[in-house]
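With one protein chain held back, the other chains of the complex are shown just where they sit.
The block that comes next holds subunit A.
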Amino acid sequence: VFTPTSAAIFIATGIGLLFYFRHEKAKVIEQQEKDRASKAYGRPLVGGPFSLTTQTGEPYTEQNLLGKWSLVYFGFTNCPDICPAELDKMGLILDAAEKEHGKIFNPVFVSVDPARDSPSRIAVYLKDFHPAFTGIVGSYQAVKAMCKAYRVYFSTPPDAKPEDDYLVDHSIFVYLMDPKGQFVEAFGQVATIDDMLEKMRVEISTWKSETGTTA
(Lines give C-alpha, C1' and ligand atoms only; values in the text may rest on other atoms or scores of the structure.)
Protein backbone atom coordinates (compact mmCIF):
# COMPACT_ATOMS: atom_id res chain seq x y z
CA VAL A 1 0.00 0.00 0.00
CA PHE A 2 1.49 3.31 -1.02
CA THR A 3 1.20 5.47 2.11
CA PRO A 4 2.71 8.94 2.56
CA THR A 5 5.27 7.43 4.99
CA SER A 6 6.49 4.82 2.58
CA ALA A 7 6.58 7.46 -0.15
CA ALA A 8 8.76 9.65 2.05
CA ILE A 9 11.09 6.76 2.85
CA PHE A 10 11.25 5.87 -0.85
CA ILE A 11 12.22 9.43 -1.83
CA ALA A 12 14.70 9.75 1.01
CA THR A 13 16.37 6.48 0.01
CA GLY A 14 16.50 7.66 -3.59
CA ILE A 15 18.17 10.92 -2.63
CA GLY A 16 20.56 9.10 -0.33
CA LEU A 17 21.60 6.71 -3.06
CA LEU A 18 22.05 9.60 -5.48
CA PHE A 19 24.49 11.33 -3.17
CA TYR A 20 26.26 8.06 -2.39
CA PHE A 21 26.90 7.30 -6.06
CA ARG A 22 28.06 10.85 -6.81
CA HIS A 23 30.53 10.60 -3.97
CA GLU A 24 31.85 7.22 -5.10
CA LYS A 25 32.18 8.43 -8.69
CA ALA A 26 34.17 11.45 -7.56
CA LYS A 27 36.48 9.14 -5.59
CA VAL A 28 37.07 6.94 -8.63
CA ILE A 29 37.84 9.90 -10.85
CA GLU A 30 40.26 11.25 -8.25
CA GLN A 31 42.04 7.90 -8.07
CA GLN A 32 42.30 7.74 -11.87
CA GLU A 33 43.87 11.18 -11.93
CA LYS A 34 46.36 10.10 -9.29
CA ASP A 35 47.26 6.99 -11.28
CA ARG A 36 47.68 8.94 -14.47
CA ALA A 37 49.92 11.42 -12.72
CA SER A 38 52.20 8.73 -11.32
CA LYS A 39 52.19 6.63 -14.53
CA ALA A 40 51.82 3.61 -12.29
CA TYR A 41 49.54 1.76 -14.66
CA GLY A 42 50.07 0.11 -18.04
CA ARG A 43 53.74 -0.80 -17.65
CA PRO A 44 54.19 -4.38 -18.81
CA LEU A 45 56.33 -6.63 -16.65
CA VAL A 46 59.23 -6.92 -19.08
CA GLY A 47 62.77 -7.00 -17.76
CA GLY A 48 64.21 -7.99 -14.42
CA PRO A 49 67.34 -9.52 -12.91
CA PHE A 50 69.78 -11.44 -15.10
CA SER A 51 73.42 -12.52 -14.97
CA LEU A 52 75.54 -13.07 -18.06
CA THR A 53 79.09 -12.40 -19.29
CA THR A 54 80.38 -9.73 -21.68
CA GLN A 55 82.63 -10.15 -24.70
CA THR A 56 85.59 -9.24 -22.49
CA GLY A 57 84.72 -11.81 -19.85
CA GLU A 58 83.21 -9.36 -17.35
CA PRO A 59 80.02 -10.17 -15.44
CA TYR A 60 76.97 -8.21 -16.64
CA THR A 61 73.66 -7.93 -14.81
CA GLU A 62 70.55 -5.76 -14.76
CA GLN A 63 72.57 -3.32 -12.59
CA ASN A 64 74.70 -2.53 -15.63
CA LEU A 65 71.64 -1.10 -17.38
CA LEU A 66 71.23 1.71 -14.83
CA GLY A 67 72.11 5.29 -15.62
CA LYS A 68 71.64 5.14 -19.39
CA TRP A 69 68.90 4.42 -21.91
CA SER A 70 69.51 0.82 -22.95
CA LEU A 71 68.62 -0.72 -26.28
CA VAL A 72 68.56 -4.49 -25.82
CA TYR A 73 68.43 -6.92 -28.75
CA PHE A 74 68.28 -10.72 -28.49
CA GLY A 75 69.87 -12.68 -31.34
CA PHE A 76 72.75 -14.99 -32.25
CA THR A 77 75.93 -14.72 -34.29
CA ASN A 78 75.00 -17.39 -36.84
CA CYS A 79 71.94 -15.40 -37.90
CA PRO A 80 71.47 -15.24 -41.73
CA ASP A 81 70.09 -11.73 -42.14
CA ILE A 82 67.64 -10.44 -39.53
CA CYS A 83 70.08 -9.90 -36.64
CA PRO A 84 72.67 -8.08 -38.81
CA ALA A 85 69.89 -5.88 -40.19
CA GLU A 86 68.51 -5.05 -36.74
CA LEU A 87 72.01 -4.39 -35.34
CA ASP A 88 72.75 -2.09 -38.29
CA LYS A 89 69.46 -0.29 -37.65
CA MET A 90 70.42 0.12 -34.00
CA GLY A 91 73.82 1.50 -35.06
CA LEU A 92 72.17 4.18 -37.20
CA ILE A 93 69.78 5.04 -34.39
CA LEU A 94 72.66 5.36 -31.94
CA ASP A 95 74.56 7.71 -34.23
CA ALA A 96 71.52 9.94 -34.66
CA ALA A 97 70.42 9.78 -31.03
CA GLU A 98 73.91 10.52 -29.68
CA LYS A 99 74.10 13.61 -31.90
CA GLU A 100 70.77 14.74 -30.53
CA HIS A 101 71.03 13.82 -26.84
CA GLY A 102 74.64 12.98 -26.09
CA LYS A 103 76.25 9.71 -25.06
CA ILE A 104 73.44 8.50 -22.82
CA PHE A 105 72.75 5.23 -24.57
CA ASN A 106 73.76 1.63 -23.91
CA PRO A 107 73.27 -0.88 -26.75
CA VAL A 108 73.29 -4.51 -25.69
CA PHE A 109 73.31 -7.66 -27.84
CA VAL A 110 72.19 -10.78 -25.96
CA SER A 111 73.02 -14.15 -27.46
CA VAL A 112 70.30 -16.80 -27.39
CA ASP A 113 72.75 -19.43 -28.70
CA PRO A 114 74.70 -20.53 -25.62
CA ALA A 115 76.23 -23.60 -27.29
CA ARG A 116 78.10 -21.63 -29.95
CA ASP A 117 78.31 -17.99 -28.85
CA SER A 118 81.24 -17.58 -26.48
CA PRO A 119 82.60 -14.21 -25.28
CA SER A 120 85.39 -14.28 -27.88
CA ARG A 121 83.01 -15.22 -30.67
CA ILE A 122 80.59 -12.44 -29.85
CA ALA A 123 83.56 -10.02 -29.64
CA VAL A 124 84.55 -10.90 -33.20
CA TYR A 125 80.92 -10.66 -34.38
CA LEU A 126 80.36 -7.22 -32.88
CA LYS A 127 83.44 -5.80 -34.64
CA ASP A 128 81.20 -5.49 -37.70
CA PHE A 129 78.73 -3.22 -35.85
CA HIS A 130 78.58 -0.01 -33.82
CA PRO A 131 81.54 0.15 -31.39
CA ALA A 132 79.36 0.95 -28.37
CA PHE A 133 77.75 -2.50 -28.34
CA THR A 134 78.12 -4.73 -25.31
CA GLY A 135 77.62 -8.38 -26.19
CA ILE A 136 76.54 -10.79 -23.48
CA VAL A 137 76.48 -14.57 -23.38
CA GLY A 138 75.78 -17.19 -20.74
CA SER A 139 74.90 -20.78 -19.98
CA TYR A 140 71.65 -22.23 -21.29
CA GLN A 141 70.01 -21.71 -17.89
CA ALA A 142 71.20 -18.10 -17.59
CA VAL A 143 70.00 -17.24 -21.11
CA LYS A 144 66.70 -18.98 -20.52
CA ALA A 145 66.17 -17.01 -17.30
CA MET A 146 66.86 -13.68 -19.00
CA CYS A 147 64.59 -14.54 -21.92
CA LYS A 148 61.83 -15.42 -19.49
CA ALA A 149 62.20 -12.05 -17.75
CA TYR A 150 62.08 -10.23 -21.09
CA ARG A 151 59.28 -12.40 -22.48
CA VAL A 152 61.57 -13.46 -25.34
CA TYR A 153 60.89 -16.72 -27.13
CA PHE A 154 63.91 -18.71 -28.36
CA SER A 155 64.13 -22.18 -29.85
CA THR A 156 67.68 -23.35 -29.00
CA PRO A 157 67.55 -26.82 -27.51
CA PRO A 158 69.46 -27.28 -24.23
CA ASP A 159 71.68 -30.00 -25.72
CA ALA A 160 72.82 -28.24 -28.92
CA LYS A 161 76.48 -28.87 -29.75
CA PRO A 162 78.87 -26.12 -30.83
CA GLU A 163 79.74 -27.91 -34.09
CA ASP A 164 76.06 -28.25 -35.07
CA ASP A 165 74.68 -26.19 -37.94
CA TYR A 166 71.30 -24.78 -36.94
CA LEU A 167 69.34 -21.53 -36.79
CA VAL A 168 67.64 -20.17 -33.69
CA ASP A 169 64.06 -19.07 -33.94
CA HIS A 170 63.54 -16.08 -31.62
CA SER A 171 61.40 -13.03 -30.90
CA ILE A 172 62.64 -10.06 -32.86
CA PHE A 173 62.48 -6.86 -30.82
CA VAL A 174 64.67 -4.02 -29.73
CA TYR A 175 63.82 -3.30 -26.09
CA LEU A 176 64.14 0.29 -24.84
CA MET A 177 64.87 0.44 -21.10
CA ASP A 178 65.03 3.69 -19.12
CA PRO A 179 67.93 4.77 -16.86
CA LYS A 180 66.20 3.06 -13.92
CA GLY A 181 66.40 -0.19 -15.89
CA GLN A 182 62.66 -0.28 -16.46
CA PHE A 183 60.96 -1.35 -19.65
CA VAL A 184 59.67 1.45 -21.90
CA GLU A 185 58.95 0.02 -25.35
CA ALA A 186 59.56 -2.99 -27.62
CA PHE A 187 60.29 -2.06 -31.24
CA GLY A 188 59.51 -4.71 -33.85
CA GLN A 189 61.14 -5.20 -37.24
CA VAL A 190 58.67 -2.84 -38.92
CA ALA A 191 59.56 0.06 -36.61
CA THR A 192 61.48 2.59 -38.67
CA ILE A 193 64.53 4.53 -37.48
CA ASP A 194 62.41 7.71 -37.39
CA ASP A 195 59.66 5.98 -35.36
CA MET A 196 62.19 4.86 -32.80
CA LEU A 197 64.02 8.19 -32.60
CA GLU A 198 60.69 9.97 -32.11
CA LYS A 199 59.64 7.65 -29.31
CA MET A 200 63.04 8.03 -27.64
CA ARG A 201 62.80 11.81 -28.00
CA VAL A 202 59.43 11.85 -26.21
CA GLU A 203 60.62 9.57 -23.42
CA ILE A 204 63.85 11.49 -22.81
CA SER A 205 61.96 14.77 -22.76
CA THR A 206 59.46 13.42 -20.24
CA TRP A 207 62.30 12.02 -18.16
CA LYS A 208 64.06 15.38 -18.24
CA SER A 209 60.96 17.27 -17.11
CA GLU A 210 60.54 14.83 -14.22
CA THR A 211 64.15 14.46 -13.11
CA GLY A 212 65.99 17.47 -14.50
CA THR A 213 68.49 15.36 -16.47
CA THR A 214 68.34 13.33 -19.66
CA ALA A 215 69.59 10.10 -18.05
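Structure notes:
Just so we're on the same page, a residue touches a chain if its C-beta (ideal position, glycine included) is under 8 Å from a C-beta of that chain, and two chains touch if they have at least 3 such contacts; residues count from 1.
As a convention for this text, contacts and distances are computed from a predicted model.
The chain that is not shown carries the UniProt protein name "Cytochrome oxidase c subunit VIb-domain-containing protein", picked from "Cytochrome oxidase c subunit VIb-domain-containing protein", "Splicing regulator ARVCF isoform X5", "SEC24 homolog C, COPII coat complex component" or "SRP54-type proteins GTP-binding domain-containing protein". For the chain left out of this panel, the touching residue among A:H101, A:R121 or A:H170 is A:R121. Against the chain not shown here, subunit A presents residues 53, 57, 77-78, 80-81, 84, 114, 116, 118-119, 121, 124-125, 128, 137-139, 142, 161-163, 165-167.
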